[in-house]
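Here's the structure we're looking at; comments come further down.
A single protein chain has been omitted; all remaining protein chains appear in their positions.
We call the chains A, B, C, D and E, going by the order they appear; numbering starts again at 1 in every chain.
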Amino acid sequence: MEYQTVRTTCTYCGTGCGVLLEVLDGEVIGTLPQKDHPINEGKLCIKGWNAHEFIYADGRLTKPLIRKGDKLEEASWDEALQYVAKRFLELKEKYGPDSLGCFSSAKCTNEENYLLQKIFRAVIGTNNVDHCARL
Amino acid sequence: MENLKKNIKDMLESGEIAGFLGLIEEEGHPIPFLFTKDSLDKLDALTVPDIRYPMTDILLKIVRKYPEDTIGVMVRGCDDRALIELAKNQKILSDLIRPIGVACTKEMAEYCRCSQPYPREIHYGEKVEGVKDRSDLEKVESMDLSDRLDYWMGQFSKCIKCYGCRNICSMCFCDQCTLEDDTLILTGQAPPEIPIFHLIRAFHMAGRCIDCGLCEEACPAHIPLRSLYRKVREDMADYLGYVTGMDETERDPLEFLGSDGYEVPTKIDET
Amino acid sequence: MAGLAAAFGSGAMTNSVPEFEDADCILITGSNTTSSHPLIASRIMTAKAKGAKIIVIDPRRTHMAALADIHVKQNLGSDVAWINGLMHIILKEGWHNQSFIDERTEGFEELKKVIENYTPEKVEEITGIPKETLREIAEIYAKSEKSSIVYCMGITQHITGTDNVKSLANLAMLTGQIGRPSTGVNPLRGQNNVQGSTDMAAIPNKYPGYQDVTSDEVREKFEKAWGGPLSPNVGLTVVEMINAIEEGKLKGLYILGENPMISDPDSTHVEKALDDIEFLVVQDIFLTETARKADVVLPGSSFAEKDGTYTGTDRRLQKIRKAIEPLGDAKEDWEILCLVGKAMGSKGFDFASPSEVFDELAELTPIYHGIDYDRIEHEIIHWPCRDKDDPGSPYLHKDGFARGKGLFTAIEYKPPAELPDDEYPHQLTTGRLPFHYHTGTMTRVSPSLTHEVNEAFIELHPEDAKSLGVRNGEKVRVSSRRGSIEVKVMLTPGIKKGVAFIPFHFVEAAANRLTNAAALDPIAKIPEYKVCAIKIEKLDGREA
Amino acid sequence: MTESSQDENIEVFTYSEVENIEGFIGNFDVTIRKKARSVDMSKCTGCGECVQKCPTKVLSEFDMGLGMRKAIYTPFAQAVPNVPVIDRDHCLKFLKDKCGICQKVCPADAIDYEQQDELVQRKVGAIVVATGFSLFDWTVYEEYGGGRYKDVITGLHLERMLDTSGPTEGKVIRPSDGREAKQIVFVQCVGSRDEAKGVPYCSRICCMYTAKQSILLKDHIPDSQSYVFYIDIRAAGKNYEEFVKKAQRDSGTVYIRGRVSKIYDRGDKLIVQGSDTLAGERVEIEADLVVLATAVIPNPDAIKLAQMLNMPYDQYGFYTEAHPKLQPVESVTAGVFITGSCQFPKDIPDSVAMTGAAAVRACEIFSQDQLTIEPKIAWVDPEVCSGCFNCMEACPYDAIISEEYKGRMVARVRESVCHGCGNCAATCRTKAVNVKGFTDEEIYAQIEAPFFEEEVEVA
Amino acid sequence: MARTGVFVCHCGTNIASVVDVKSVAEKAKSLPGVAFATDLKYSCSDLGQKAIRDAIKEHNLDRVVVASCSPRMHEKTFQKCIEAAGLNRYMFEMANIREQCSWVHDDKAMATEKSWEVVKMTVAKTNRLEPLQPLKSPVEKRALVIGAGISGMQAALDISRAGYKVTMVEKSPTIGGRMAQLEKTFPTLDCSA
Partner (left out) sequence: MAETEKGFEPKIIAFCCNWCSYAGADLAGSMRLKYPANVLPIRVMCSGRISPHFILKAFQRGADGVLVTGCHYGDCHYIKGNYITKRRVTIMKDLLKFVGIDPRRLRADWIAASEGDKFAKVATEFTEEIRALGPSPLRG
């Protein structure tokens, strides 16, 4: 029997409301508004109240996939990562760094955005980095 | 406080309770936490803050998964009233709940306009007298009908349909909510259909509402929901002599006529 | 973004969220606040309860519009005109703040010349806003002690998006409604970390912290930090990259947590590009429409499964915390990216935790410089926060603008790229519902939300419906020059006649099959999502 | 009596009580407690030897205390079955483990002191409740002596005295001194029609039995004189009015319209003081015997049975029929019928007639091999039910039970018990309960239809 | 989608003299779910019932609304009628436009309007009906009689004579009840035994 609440930030919009994820025996079972959060002060919108619902939705990806012909097939991490690195480096070699690009994400954390642009700027050597802020 | 911690520790260690639902302070923020024999060290962070989380609502989630375990829970007056109602509605077995009662401070009682800011049994804090304040109802009652309607429609039209009032409510334990019944209320609209959305919830609160006020605290549109529910609560008392959250053996007169003959309370027929 | 940066030197929201509560006037345009930012709408409702005047300028009677003191419906894409119109009236009446203009701005004379032509009569003709109402709005905005402007995609997703934003900045500067608490120009960020991803330079022309890639000095700093040579050229934007694929110039693409198949305009075009590209990697938590096109799919983690930081719309740094382990073999996204970097042979990805990543980025990002994980555990910090003693900045431009003086830009009204004609007689605008989020990858698997709405619809004015001979609930075919979809009709008296609205969350009837991707704002490169020409046709037979 | 005891279709359990009833129409499970009689019914021949030899005398309940019975007894001579029972509260064997004479004298070896209560199970398809009535305790009336005067008796006492095989062998005597009564005063409505001390309703039979008793008195004691104090005479029935006239005319019974204000003793006589409201004067009658027509009230344990059968009862404890006009013998519980004075005071013809109706209703059930249950009844969706069981409280028929579904307790409607009223559905907040044929959706559609602005082209 | 048949009854002149039956039937055709609508002179007559059965077959109707008198009067009649045409008897509703309309209203326009509303309401309900199956439960052919006084004994005898078993339970040691205590009974003064 283990129940705790984890203070975190709602992932649904830029407002940045404080939420508590309720975790019972390692499973997220609910969302509560953080009562003493300066932005939402214990209130949430309908998306916020249900911020946990998509976590266990059918279709969550749990394994790397690699395309074999028409199909995406499960693969090991090692295989997938090596393949990604190899192909990008090959293309860079063949067409130059500006033949590669990335779409980063406004849904991801600062750290993740930083790392992705660092890969493309520092490792690949291109400024083809954008995200959907304008979309 | 140290006594309280020791008390909880003893209960957990002796196996009298399998878990204790309280609040811990984490980086200055109080959050709900379930203490067990394996997390006794967390008791240092146990706190009785000036903010409230829906303790009995959380308790239900745990009880649903562990229906046979005895669980302790920190309760204020409002939570304790909720426990009584939950027992009436067969959501918990009182024998399997060990409420650890906390009396609210004068300031909190006033902030919450709480008529009974203490539980049946107090383990922490000093009992202070309840606040008798129906100014919110009086404010509405002082208006004439058409002003009232304008007032409420104005309030309801702010609703963004977050369902927060229901989600935070200790007495909303249904798995499926009538507010989401698309044959009754159109879905996908914000504000939802008014006033039916709010009036259905208000009527459902008759015989249920324990007047904790968490609904109003959770409303992002600042709708004075609590006064609606206080009104039906007051009506239940006035017309039917029934006050929720007082006695586990009493039954809701909107469902139960009583076994010794059927009578219509006289005040009802005057309406 | 680009517009605000040009005017003020910073593209972010000028004020913090709680400040809305104390404003005396809030002018909202192009933002369906209760739907897209409900908890900001909550502050606005509080402000109203405290006596603030709420003005909404929107072609739809949104929920916020219904709650407002004044709501007017402008013609789609006529924003520059009504803003110029407001300024015309303000100047004429002498409600402007001359000392603010004198002390803190430049470019006023040019502006003055342009707005002189925007007489209320002319503005009414272009925008459809009655001149009396325009005057009322001008007076309230200018004369209130603290006036704040709120806008969102309804302003930016136009070919004149940058112009629109600059015009709003003009208005704020003209009246001195900026640089104080509860004033300012406030773009509301749609996604949870739009602000952060921009701060972190997920844009082709900047390094983290809005440092130009073209600046040698800056580049050298980063080359040193990252240990290698960097490109001096500005990169491509999303839409340009898609076009580059078609031109055969872009061969490999890495997509992190995005679903351009749905979110990007003219999705038929995007689909073709993704089919054509040589190598596509998608890192996501669902097998989205985009991920289905990938050569490699890397399973990431949801916000509940990792640590990290988001930067809120008001430049506020906040943590997300791991509640559970990633599902199955999935990994935390920061970890995946580190592994990718290492697999490419780089040494710069040896991080043990997000906190270490943050320390590196804060080191390189002046506006984040004073921030660390420990501080944001205890403090609310809005960037810029330049050192450990800096408490951060809830509002910007207090004593001076980031660029020094505020820059007025004289702007003429330009009509939208695609106007209705005989073939496509209606105008379409798109937007969000309160119950869904973006392309719906998260919300459309959430039972509580799909229960509310799980089907696309087109909002039509009843009179338009009548002339089309369609009834409420009936399915119609909606087409533009780029594609067509079938959706249910929802009659809405609150929408402007001739204008239709479709929410863009629904893949099976994606509004972006209709929108005009080709029309980009020349500066910000934002597609004109909010206006295009469509036709609506009755399907055979009665309602489906 | 004999007929019903000898009918081969009828099994009779005397000295027995219904312990428990479960089930529903067509399928009731009944538990009957056969109280220990201490006499083996299969052996007893009814010879009466034991009764004769029993040394312990007890006041006879049957004779209203006017006579005595033994500790082992049959209530009266023609009792059916003619098998005595040992009254364990008075028998010396049971009180002091002494005596044992009955066992010694019984030629059939039928006496069994060890006998225990026995529980018998029966399955039945219909139930007829005919538990009768009891009488009002008149001693609350201080003005009538409050029970202090032995010669103030009730109608039933007099009935026993008039019985030629009764305790006085038909002699009407004064209990105080055993002398024959000559002047008899009847007082009507004792407890009936008295909202202050008694019950507000009319007991319906008193006017008639009083007339009967006054006639019989004149027959038994030709020089006797009866007086009747009454409020009004209620003689609505075939030949009833004539019968009362006969008492007045042929038997010389004097009817005085008015209340008795006081009864007190003067010497060995009782003085009945009252008013004659027709004459407008006070009257005083010297009486040997005063007979009170006490109110008919329900049996004291009527409520217990009602609760067992889930039948409603009124404020006095009489069982309530399903509908006062259209369903006078049905209770609201399907398959349970009520008849006789347990429903309301009745005379014999009414009781018999009502019984016939109840019997027909029961036979109507038996005439079918299977009962067809109207499907327009309530239904609980176990997926939706939150298990608060408010519906259970709202159900007038106990039709809702709790059962496990996917690891939690939910409500279920017992189809055969449900009447389809829909109280449960109106109570259910989560809308787990619906009534087939009257679903929420159907009714919402009805409510909405008049407000639905559909343009209808009339061709 | 439901295929509802609507039959609006004239009831001779009972309804038709006040309500414009034909126009109600005509308008009903355009209601959602209505596949067929007509008026009938006497819907409960053999002829009327045959017309309903024929229409069910011809128009492949799956449920029926008869707008005529009170369901308390003819619900069963029409349930049997549609059952004979192969429909589930519970796929039927009546719209009461006689007792609660034509008989109580003088104003023809208002009465016709109300009939139309009532038909709309009934059709709306009918469109949502689901077939129901009557439930069956076995019968134990034995009666329990509680009390063996005059009523109890009489009940036992009546039921027994009809050929069914009876279990009679009496609290006291003997049957007979109060009656055994009585001398003669009124009004005939015969003996009570």
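By our rule, a contact is a pair of C-beta atoms (placed from the backbone, for glycine too) under 8 Å apart; a residue touches a chain by one contact, two chains touch by 3 or more.
It should be emphasised that the depicted structure is a prediction, and the values quoted were computed from it without experimental measurement.
Novice: For the chain that is not shown, enumerate the shown chains it touches in the whole assembly.
Specialist: B, D, E
Novice: Consider the whole complex, including the chain that is not shown, and state which of E:10, E:114 or E:128 touches that chain.
Specialist: E:114
Novice: Can you list, in ascending order, the chain B residues touching the missing chain?
Specialist: So the residues of chain B touching the missing chain come out as 137, 140-141, 143, 145-153, 178, 184, 193, 195-196, 199-200, 202-203, 206, 228, 231-232, 235-236, 239-240, 253-255, 257, 262, 264, 268-269, 271.
Novice: Touching the hidden chain in the full complex, which residues of chain D are there? Just list them.
Specialist: Answer for chain D: residues 312, 314, 320, 322-324, 332, 376, 394, 396-397, 419-423, 425-427, 431, 435, 438, 440, 443-444, 446-448, 450-451 touch the chain left out.
Novice: For chain E, which residues touch the unseen chain?
Specialist: 70-73, 96, 98-101, 103-107, 110-111, 113-114, 117-118, 121
Heads up, the rule we're going with is that only the chains that are shown with their structure count from here on.
Novice: Which chains lie in contact with each of chain C and chain D?
Specialist: Chains touching both chain C and chain D: B.
Novice: Going by CA means, which chain is nearest the middle of everything shown?
Specialist: Closest to the centre of all protein C-alpha atoms: chain B.
Novice: As a test of understanding: of all chains, whose mean C-alpha position lies farthest from that of chain D?
Specialist: Measuring from the centre of chain D, the most distant chain centre belongs to C.
Novice: Centroid of chain A to centroid of chain D, CA atoms only: how many Å?
Specialist: That pair's centroid distance is 79 Å.
Novice: Between chain C and chain E, what is the separation of their C-alpha centroids in Å?
Specialist: About 64 Å separates the centre of chain C from that of chain E.
Novice: Quick check on chain C: which residues sit in contact with 2+ other chains?
Specialist: 38-39, 42, 434-435, 448, 452
Novice: Two or more other chains in contact with one residue: find those residues in chain D.
Specialist: 441
Novice: If we use the touch criterion from the header, which chain pairs count as touching?
Specialist: Listed by label, chains in contact pair as A-B, A-C, B-C, B-D, D-E.
Novice: Would you mind writing out the residues of chain E in touch with chain D in their complex?
Specialist: 23, 26-27, 29-32, 90, 117, 120-125, 127-130, 132-160, 162-189, 192-193
Novice: Could you list, by residue number, the parts of chain B that touch chain A in their complex?
Specialist: 18-19, 21, 26-27, 29-34, 36, 38-39, 51-54, 58, 61-62, 65-66, 69, 160-164, 167-168, 217-220
Novice: Where on chain C does chain B make contact in their complex?
Specialist: Chain C reaches chain B through residues 34-35, 38-39, 41-42, 45-46, 49, 63, 66-67, 377-378, 433-435, 448, 451-453.
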